[in-house]
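With one protein chain removed, the remaining protein chains of the complex are shown where they sit.
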Amino acid sequence: MSAGAKDKTSVIERSHAALQDDFLRAAVRFTTDRLKDRKHGATEELGRWEEWREQGREIRAHTVSHLDYYLRQFVDNARCAGAEIHFAADAQEASAAVLGIVHEKQAQLVAKSKSMVSEEIHINRRLEEQNVRVVETDLGEYIIQLANEMPSHIIIPAIHKTREQIKDLFTRDGGQNLGTDTKALVAFARRKLRETFLTADIGMTGCNFGIAESGSVVLFTNEGNADMVSALPKTHIVVMGMERVLPTFADLEVMANLLPRSATGQKVITYMSVITGPRRAQERCGPEELHVVILDNGRSSQLGDAEFQDVLNCIRCGACLNVCPVYRHIGGHAYGSVYPGPIGAVLTPLLLQGEEFVDLPSASSLCGACYEACPVKIPLDDMLVALRRRAAESQRTKRGERAAWRSYAIAFAKPGRYRLVTRMARLAQTPLVHDGYIESTWGPLMGWTSSRHAPALAPESFRDRFLRMKQDVRTIKSDPQ
Amino acid sequence: MNEQEFFQNIARRLGREFPTNANAAAAAPARTIVGAPDFWQAHQWNHQERLEKFAAELARLGGSAQVYETLSALHEGLAALLLELSPSLIGVWGGEFIAKMQLQDVLRPFAVIECVEQPGMIEQFAHIDVGITGCDFAIADTGTVVLLAAVGQGRLVSLLPTVHIVVMKASQIRTRMGEVWSDIELRSLDPAHLPSTMIFISGPSRSSDIENDLTIGVHGPAAVYALIWDDGKS
Partner (left out) sequence: MKVALFATCLVDNFYPHVGESMVRILNHCGVEVEFPEAQTCCGQPAFNSGYQEQARVVGRTLLDAFGDYDYVVSPSGSCTGMIHHYYPHLFDSDPGLARIAHELVTKTFEFSQFLVNILGVTDLGARFSHTVTYHPSCHGARLLGVKQEPLELLARVRDLNLVELPHAQDCCGFGGAFAVKMHEISTAMATEKADWVTETGAEVLVGTDMGCLMNIGGRLRHMGRSVRVMHLAEMLLEGMEQGSGVKG
């Protein structure tokens, strides 16, 4: 699926395709099992994880519910430090702001470090349309950029790629006589991207956290590429989701403990860089200009909404993906947009509001593993139910489905009706029952019976059996031994 | 969207009006929970514990820490390490760093460039094999060194080479990250006076993006050495 292309498929169709891809499924299982196990080890080592989670939840929830104050403080302080701030209501405004800077600098090469929000606004496509070269420098993002695909995991974007495929991609990008061993592939990427770092006109990053008390932008990477793109080019552009703020550095300590453990089971991220404004007058290392593009794009619509405001607490760790049994089987692309997994199933319909994402919240069995894994305790499972409710209430679900649930409500609203309906069903099923099971794949329930045997309704309901049991007891009691 | 509208929209959705007077400072929201959990903030190691833990954590990350009783022992250690690495070009923090840590003699046999703020700096430092810096703080809990940007102490030195050597004192090591913030705040939290960057480096650069296979030295250094002079002060 090419990055940025309008995809009119349904989640069912995309899942169907994903379920045929054995390599993808094996890769996703391997990756998520490993990350999940490591997270478990890292949280056990830290100890008192539930208290840390509660601390994280409290800090993020407090920040979001006072976002007017903290974002304002962040902006004021960032300006004091010499940053230029741009406010973008949506993806279009954000792209325009970035393109404005690019044009002003007459930039020809933009070096990027990993930024989900920049993919949300499809900035690479916008830049390429203007004949500006963009190069992703995070190893996984570089790989999927060469493949012209979307990331399939928030933290490890290219898990769906084999080393053979990666070798081919690198060869097309100028690699010669490459082996498929990791060292050789990485050595090529390091050399190739080092050129990019040294010659780029503009460095672009996301923002893991903005610190309100100082106006600092904090970046987390394991590779050091965010440092490269923010230290070497003359201009640094930060694209930042407006909710990614923390009040103080003290709060950053909590996230520095929660995020790497939740994402990959690491105790600490390799490079945590705190950037406060562009380089100082006497410095030569670092950008001359720092621009921060603050993006709304549907986020503010969740503020004041008791059901969904907490989705803005997300720190983009990917822990929910690693425990989700649905993600495990269908991978990231089946979610049809930039954010996959449980967070994607909630965020995408909320931010993008399009008809094409109405079905996304249905791709969940509501097992609750996501909520359990989330380091800031976002109730993603409750939010999925709420999204389904909104879809049903606004008549955006299938008519047949609405009719079915109305019939259910009528039949089950009164015990008398319920008994009648179940008795009728007991009779109607007779031709289909074989050995206590229904194996026929006919009818609306064939989604079940095509792969599973269904139990037949029991000849006698429990409530009738209970009456008989009481009768027997009375008989026994009235009959002294 | 203009700034005022942007903030007004946020405030209104949260049930408030955003102050239109640019000078009107809204009161800071009350908070009871700030920073790490209390039990974590109370957590403290003594000098020896911090030293040992820092070294152990850095080793766990694939880095290497060596402790020296005296500064001259550290110089010997550094000389031996450089001999082993035999770099073609060494980049070093400029300013007072070399003089403070008395590194002139150790560096003499090698081709060395000092970090001096001048045009062409990036091109020069692109060729260094080894970068030698000090650090401003270190964190025992995670094997982290903290480098604050300053004149002559740019990120180029720690970021561009294949090997990063940190020459530091044991007294710089704190128990946990939160203490570093407190120390920095004692200096000043005025954004215009904070360093342009503060980098927290924990071991060599790494990635598992290719079939989950861990690899070291992706963009940043592939090796981190911490040479620690145990100055005995807490």
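In order of appearance the chains are A and B, and numbering begins at 1 in each one.
Definition applied: contacts are C-beta pairs under 8 Å (C-beta built on N, C-alpha and C of every residue); 3 or more make two chains touch, one makes a residue touch a chain.
Keep in mind the model is a prediction, meaning the values are calculated, not measured.
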Among the chains presented, those that the missing one touches: A
From A:A89, A:L109, A:L366 or A:L432, residue that would touch the chain that is not displayed: A:L366
For chain A, residues in touch with the removed chain: 11-12, 15-16, 19, 325-326, 328-330, 362-369, 371-372, 385, 387-393, 397, 401-402, 405-406, 408-409, 412-415, 418, 422, 425, 437, 439, 444-445, 447-448, 450-458, 460-463, 465-466, 469
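Heads up, the rule we're going with is that only the chains that are shown with their structure count from here on.
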Touching residues (chain side chain A, partner chain B) in the complex: 27, 30-31, 34, 48, 51-52, 55, 58-59, 62, 65-69, 71-72, 75, 77-78, 80-82, 85, 87-89, 93, 137-140, 143, 156-159, 161-163, 166, 182-183, 185-186, 189-190, 193-194, 197-198, 213-216, 222-225, 227-228, 230-232, 242, 247-254, 256-257, 264, 267-280, 282-286, 294, 296, 300-301, 303-304
Contact footprint of chain A on chain B as seen in their complex: 1-3, 6-7, 9-11, 13-16, 18, 26, 28-29, 31, 33-37, 39, 57, 61, 115, 117-119, 121-123, 126, 142-144, 149-151, 154-156, 159, 176-178, 181, 184-185, 189-192, 194-213, 215, 217-221
